[in-house]
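Dropping the structure in here first, questions after.
Complex shown without one protein chain; remaining protein chains in place.
Order as written gives the chain letters A, B and C; numbering starts at 1 within each chain.
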Amino acid sequence: MRNPDLDLPLETTAFGRFLLWLTAGLVFLCVLAFAVAAIADAQLTALRQEPRIVTVALPPNPEPAAARREVDDVLAHVRALPGVAYASLIDEAAFGELVDELLVDDAADRATGGLFGARMPLPRLIDIAFNPGAAIDLPALDEDISTLVPGATLGDSGQIERSRERLAVLFRGVAGSFGLLLLAVIVVVVVWLTRAGLEAHRQTIDLLRQMGAGDRYLARQFEQHALAKALRGALLGFALAISVVIVVVYVPTLLGEAPLAAHELAPVHWVLLAMVPVVAALLATLVARLTAHHGLARLR
Amino acid sequence: MRNPDLDLPLETTAFGRFLLWLTAGLVFLCVLAFAVAAIADAQLTALRQEPRIVTVALPPNPEPAAARREVDDVLAHVRALPGVAYASLIDEAAFGELVDELLVDDAADRATGGLFGARMPLPRLIDIAFNPGAAIDLPALDEDISTLVPGATLGDSGQIERSRERLAVLFRGVAGSFGLLLLAVIVVVVVWLTRAGLEAHRQTIDLLRQMGAGDRYLARQFEQHALAKALRGALLGFALAISVVIVVVYVPTLLGEAPLAAHELAPVHWVLLAMVPVVAALLATLVARLTAHHGLARLR
Amino acid sequence: MTGAAATILQLDGVDLRYGDTPPVLHGLDLTLQAGSFHFLSGPSGAGKTSLLRLISLSHPPSRGTVRVFGREIDKINREELATLRQRIGVVFQDFRLLDHLSAFDNVALPLRIGGADEEQTARFVADMLGWLGLGDRLEARPAELSMGQRQLVCIARAVVAKPRLLLADEPTSNIDAKNAERLMNLFIQMHRLGTAVVIATHSAELLRRYPYAVLHIAQGRLTGPRPPAGAASSGTG
Partner (left out) sequence: MTGAAATILQLDGVDLRYGDTPPVLHGLDLTLQAGSFHFLSGPSGAGKTSLLRLISLSHPPSRGTVRVFGREIDKINREELATLRQRIGVVFQDFRLLDHLSAFDNVALPLRIGGADEEQTARFVADMLGWLGLGDRLEARPAELSMGQRQLVCIARAVVAKPRLLLADEPTSNIDAKNAERLMNLFIQMHRLGTAVVIATHSAELLRRYPYAVLHIAQGRLTGPRPPAGAASSGTG
């Protein structure tokens, strides 16, 4: 008449009552943590996709032939380095314009020849672009170049990017570890709830055993219950977490604040996030089963 | 022989088992949320303490008398505005040095007179410093100034600060509300656990009533239990959260990354954070008492 | 019978029903005087326990009025009800010992709830359990006692606070003949000291051996008090 799997009243004790909500809470936090890691990862990828450009400044040299030689030496040296995508002299007129732009706001002024005209001796700048992700030994490069051309200096425009990169790596690492930690917490919680369930239903278990119920019969009840509750809890936590991600990430983007760039999340990130509740529920089920079997084997 | 408050075996059911851990988890999250709000608040205070400086650029004017008059007009107009702390002309030699510094890395070069010397006509710059927190109508100021001196422009260095300010306000609001929400969750959890406790101990409660135990006798057991468990849980959660704040905030600062500036947290912030576990524990106790009384009144 | 013939309990036209089912008890009228002694008999499922639930104020009547110690229970507030219940001792048919407490603490409950001091409690409880032959099992949990021993603990708990009304539901169902006689003597002693006693039993033996009035319940209706069933003498206590 009734479902024969109702022997153990798991609903009425901690195991049944709390598994759903604790799983929901933990999966919520876990998905949030992995979302932060995914955002950091996406930004890291973006940062690494940008070719990194370092600028070399050679001091002005009034003698055209020597100047040309210096530039050629540096270009030849740099192009031979591994990881360099290209290296080129910024043309002087363009550099003049750049200086004008930096100091003069008014287009009209600039049209009349700017503050400096093009007659001033300017330093010669060489842009070196490295391949994405290439390992660059900037101090060594600095030394090489000042040996080639005394007074030549290496700009440090790469510095800020590298700091952001390190920050993204840090965030990805911390958030990712936190997410894994939370999965471990789910395992601990399920072990703990299953033990509490075994404890709370000790007398009923003894009774069912007396009637000839084997470990498999009993453990199956914990397992099925864990699957049902943990799956529902995990989906609930996932839905909440994804809502929060959307609210926190996209709403400020719409408001024009864009503190985080989630539109950069790749499909693989979304797939990984969607796997969290499934993994959590399966983990809970497996752990409930193993804990129940282990606990039952110890009870007499 | 035994403690007479042991009548209800609250330890053995959800109420006793989970109150501590759930309080610990929720207070942990709550303290983290309030810590984020406090950091945002500290940064907001810092941003608002910085005098905001806006720079006006007047186009070069080769005629000294007219040039001086233009500068005086602008200074007079600006100093009359409400909220202006001071306004002053940046001296030309210093500006020349600034330009040199911007474009020439080498101290030796600079000592020989720099790229430009001091003979070039440069735009004249006026720094306007506003009082902290003053409301500034920048577009109106821009218009006034270009009426006074055609071709004068207003730099927009204030723009970035305002965006950071809005972001800090947003973070403070969101994190603070989340913290309050978590306190509300604690209330809900305690109501829920107390109800579960009443339910689970229904038969024992009936028995104690049959022996003449009044509501106060019974509710006191829930209340005392809640106080003991919630206080321990809250302190545990607090200790964990403060450790996380220290690890996340100070360790990167030591590593030189400083994504957050927690050394700016004021004593009042620390006091408020320290109050979270106390408030949570008292709230839990009060709610357990009221829920128990209410629930007991309904049970027959 | 010693003690003034004050009315301890009075039922007038009382029905009792559980949920929507037909009433289990119909139109009961009953008066219990201080220092009275009644057996309550009837077949299994007749309503003996249900009647004791009414009398012990643990289940409200569906119809009619119940007065205890001169008070109509519909008109009593919760605090007063608790106080009245402290004067009633109940031996439950299913014992209802608290599993997590020792025999000692189980028996001490009514004294502690009544606010007795710990020293007095310790003395009373140890004396009572000692007299019942459980002096060496004070610290045992109910699960560590035999069924008869549990029943003795339940009886000790019901009588330790010297109630003015004692209701015992099959108090000797798991107890051997020798102990049963000791218990009957205890109940008779209490009745002589002024406690009103009602003992529900299906044991023809008890009814035959002890010369007290019998309330008989069948099909939800009460007959009696009938005069003692047999003319046997006994009850040396």
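The definition used in the following text is that contacts are C-beta pairs under 8 Å (C-beta built on N, C-alpha and C of every residue); 3 or more make two chains touch, one makes a residue touch a chain.
Nothing here was measured: the structure is a model prediction, and the numbers come from that model.
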item	value
Touched by the hidden chain, restricted to displayed chains	A, C
Of A:65, A:80 or A:211, the one touching the omitted chain in the full complex	A:211
For subunit C, residues in touch with the removed chain	18, 43-45, 49, 93-94, 144, 146-149, 170, 173-179, 202, 204-205
Absent chain, residues of subunit A that touch it	1-2, 4, 6-7, 9, 12, 203-204, 206-215, 217, 297, 300
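In this section, only the chains that are shown with their structure count from here on.
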item	value
Greatest separation from subunit B - chain, by CA centre	C
Per-chain Cα centre nearest the global Cα centre, belonging to chain	B
Distance between the centres, which are taken as Cα means, of subunit B and subunit A, whole angstrom	24
Residues of subunit A touching at least two other chains	none
Multi-partner residues of subunit C (each touching 2 or more other chains)	none
